[in-house]
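Once you've had a glance at the structure underneath, I'll fire off some questions.
Just one protein chain is left out here, and the rest sit where they should.
Moving on, here comes subunit A:
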Amino acid sequence: MGEEIEVKKCGVKFKPPAIVVTYLLVETSKLHRRTMPLRNFTKNSDVSKAASDLRTHPRHGQFVKGLPKSQLERLICIIRDKLCGMSLEASLARNEEMQKIDSDEDLNKVDPELLARKKSVMEDTFEKNQKKPGDADFEYDLQVDFDNQIVETCEWDSEGSNEDF
């Protein structure tokens, strides 16, 4: 274990519920497929928990860590929707909707599962842009002055609806 892999494709199996990953083993340049069952997964299971269980799984973990967190949650959610009797089309549409970040949507008011999914989508962007210790351009106290770059007032201020602004 611990060989370098590149995830190429991912999908689901419904019976029994499982995540399937096609990956390239870098050392041999060969494609492999791995099926990872979701144990004890029912229509009442928590998607976000199932995803993090799989990501921290001692054997399966390394094969799903290459997937964005939100994508893994999406796959697991599709399995659960199926267990709930939803059609694949409906589930795909619903998941598409769940992963949208809407500038006007108040996330203080959505249910915990939807909030968790939106956070995962944002987390993916966070990780993509992240500079970590060890990265060549990492700087702990990175200071940038933007004061002299301001050229316009943000359009969010121009809607005079709220007098507290």
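Quick note on the criterion: contacts are C-beta pairs under 8 Å (C-beta built on N, C-alpha and C of every residue); 3 or more make two chains touch, one makes a residue touch a chain; residues count from 1.
Going forward, contacts and distances are computed from a predicted model.
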Record-based protein name (UniProt) of the chain missing from this complex, from "PPM-type phosphatase domain-containing protein", "RABL2", "SKP1-like protein" or "Alkylglycerone-phosphate synthase": "RABL2"
Where the unshown chain meets subunit A, residue by residue: 101-109, 112, 115, 118-119, 122, 125-127, 129-131, 133, 138-144, 146, 149-154, 156-157, 162, 164-165
